[in-house]
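Missing here: one protein chain of the complex. Every other protein chain is in place.
By written order: A and B. Residues from 1 in each chain.
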Amino acid sequence: MTLSTPEHTERPATTGGAPRATRTAPGGHTPRKRVFNVRRGLTIAGFLAPAVLAVTVFVYYPMITGSQMAFRHWNLNDLTDTSWIGLGNFRDIFADPAWGTVLSNTVFWVVASIVPQFLIGFAIALWLRRRFRLRGLYQALIFFPWAISGFLIGILFRWMFNGEFGVVNDLLQRAGLISQPIPWLADPDTAMTAVVIANVWYGVTFFAIMILAALQSIPDELYEASALDGAGRVRTLFNVTIPSIRGTLSLTVLLRVIWIFNFPDLIFGMTGGGPADQTHIVTTWMISIAQQGNYGKASALGLIVMATLFVFSLFYLTATRERKGSTS
Amino acid sequence: MINKPSAAGRAARFAFLGIWLVITLFPLYWIIVTSLKGPGAIFSFPISYWPDHISFENYTGLFSHAQFGTYLINSLICAAAAGATATTIAMLSAYVLARFEFRGKGATMMAALVTQMIPSFIALGPLYLLMTHLGLVDNRLGLTLVYTAICIPFCTVMLRGFFEAIPDALEEAAMIDGCSRFGALFRVLLPVLRPGIVAAFIFNFVNCWNELFLSVTLMNGDARKTVPTALNDFISSFNIDWGSMSAAAVLTIAPTMVLFAFASRYIVQGLTSGAVKG
Partner (left out) sequence: MRTRNMAVTLAVASALALSACADGGSAGGKSGAVHISMVESLTNPSRTVVLKKLIGQFEAQNPTIKVDLISPPTDQADQKIQQMLQSGTGIDALEVRDTTVGAFSTNGWLHDMAPELKDWSGWAGLTDNATRYSKDTKGRTFYIPYGFYGLTLYYRTDLTAKAGFSTPPASWDDLLTQASAVQKPDLHQYGYAFRGGKGGSNLAVLQIEAYVADKIDRDDAYKLTDGRTIFAAPEALDALNTYLKLFQQASPPSSVAWGFPEMVQGFSSGSTAFLLQDPEVIATVGQSKAINTGQWNTAPLLTGPGGKGCQPVGSAGWGTAASSKHKDETAKLIEFLAQGDASATFTKENGLVPVVKSAADDPFYKTGPWASYLAMNQSPDKYLTVVQPRSVAWWSEWSQKADADVQRMLLGKVSTKDLLADWDAYWTAKWKNQPNQ
């Protein structure tokens, strides 16, 4: 059996549009025929049905029903008045003095978390690709952060970053790196650093797993060919490795952006958004508003989060698709 | 082998991997140590990196006054069932999304992505009402159904990537040999995809295993609680029972660790396991 070249895997993800019976797929895919149209339609529908049904009933229906709260006065502390107030909750959000801080925190939180996660995860995956003794054990061990819930990680790191009794300060002092304990979570700047550190610790695993899985699919022949060409390690990385797994990379980054954006658990466990509301990101702020009982405003914020991520995903997918297209 | 790295490169590689291992494991070590300290010893200063007296009191407590065994079984059932069902269902949809061009495909993919953006509290209220009407509150089947639905979208996106990496020549050959599409999917693609499927299952399993809010909302009685709920019993803004919490955390992490250890073999096997290697 021969293996396909990496271009083979770069199927352009053409979306929408009518079925293209005579589309000439790149990379030698057999063109599909219109003859089996009905049958084909049934296959598609039948294969998609269970997923669509389950997700519609248990995810979309409750979500859409719940979204109406965003346009109503909906405060759990007093549900005697739940009148429709149009965009009132949204105006409330944009007028809130905390909104600016929350936005810039969110951007910082996502970028500062994802870049190190990506780089460290990539490095680990690259280095794990090659066999060594105890590699399986190593993998199992470094994958473990993924097995813990975000809230628990938050609590655990809050404890470790505790200024007086925290093990982080204790270790740093023992190592002679600091002379005075750092009150990590008491200062907005160090608190943000601490939550990002915790998030990096947590998120590297996902990148490592996804990238490693993708790397495994690159045939050794490609590396051999690259070596015969006299390519160095760096050139091989950029000419062979990255193009081969570009699809996985871009998808993983997108998913992580969405998840990190939507990941209040860790910050909530660690700082609760404090000190003085300075470490709130959009989703932790949303939860704290919901905890005050103002479900209307919190839901409006939830819709803003979804709209933002949706628009971001569209741009992102368009951008990455174009680049993909240029290579195939 | 190809591209044999230099000795310095190897050293750098192992140094990096070693340092990351230490960083990763330290919090785990810390939970284990805390779980082995007796009551009172946790709150002592200076910090001790190893308990003076190893005490299993926290663990025995979990099984005597809390039915931790029951919680483990509940979690195991729900996470395994939802993980397997979601993987199966997502395999079908991922296959279609990878192999066919059709109207609405882009929208379907986007709809899958959007589910990842939904803040759960918006949907929680209506979901609770829905489950009440269906009579599925405080019921493992109910929780499993919801977990399945929640896992499907990401699982589909992930598996679609794996499907796309496999040339369609493979199943077309099988279909020419008389297999139905369904048959081709299961007989030919499945084995090639095995590492991807295992990985997808593990992601689903871990997500369900750690899920807290839906479990709290949909499960009532002590006999139906899952592990994250029990774990959060020890944590609150008013109090944190560090000893019991750490012990519960260790027991929570252990099964996923075992699963990872078992599955890493498959992930390592690679998607190209059937191919001729150089």
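Everything below uses one rule, namely that a contact is a pair of C-beta atoms (placed from the backbone, for glycine too) under 8 Å apart; a residue touches a chain by one contact, two chains touch by 3 or more.
Computed from a prediction, not measured in an experiment: that's the story for all the values here.
Q: Among A:Gly41, A:Gly88, A:Pro116 or A:Pro275, exactly one should touch the missing chain; which is it?
A: A:Pro275
Q: Looking at B:Arg99, B:Arg140 or B:Arg181, which makes contact with the chain not pictured?
A: In the complete complex, the chain left out is touched by residue B:Arg140.
Q: In the complete assembly, which of B:Leu17, B:Leu36 or B:Cys78 touches the absent chain?
A: From the options B:Leu17, B:Leu36 or B:Cys78, the contact with the absent chain belongs to B:Cys78.
Q: Kindly note down the residues of subunit B that lie in touch with the hidden chain.
A: Touching the chain left out of view, subunit B contributes residues 38-41, 43-46, 65-66, 77-78, 80-81, 84-85, 87-88, 121, 124-125, 128-129, 132, 135-141, 143-144, 186-188, 190-191, 194, 197, 212-213, 216-217, 220-223, 229, 232-242, 244.
Q: Since one chain isn't shown, list which residues of subunit A touch it in the complete complex.
A: 75-80, 162-165, 181, 183-188, 191, 271-272, 274-277, 288, 291-294
Following the convention adopted for this analysis, only the chains that are shown with their structure count from here on.
Q: Write out the stretch or stretches of subunit B touching subunit A in their complex.
A: Residues of subunit B touching subunit A: 1-3, 5, 9, 13, 16-17, 20-21, 23-25, 27-28, 30-31, 45-47, 89-90, 92-93, 95-96, 98, 100-119, 121-127, 130, 145-146, 148-150, 152-154, 156-157, 161-162, 164-165, 167-169, 172, 181, 195-196, 199, 206, 209-210, 212, 228, 231-232, 235, 240, 242, 245, 249, 252-253, 256-257, 260-261, 264-265, 267-272, 274-278.
Q: Within their complex, state which residues of subunit A touch subunit B.
A: Of all residues in subunit A, those touching subunit B are 1, 3-4, 8-9, 11, 13-20, 23, 29-30, 32, 40-41, 43-44, 47-48, 50-52, 54-55, 57-63, 65-67, 69, 120, 123-124, 127-128, 130, 135-153, 155-157, 159-160, 165, 167, 170, 201, 204, 209, 212-214, 216-221, 223-224, 227, 233, 236, 247-248, 251, 254-255, 258-259, 261-262, 283, 286-287, 290, 295, 298-299, 302, 305-306, 309-310, 313-314.
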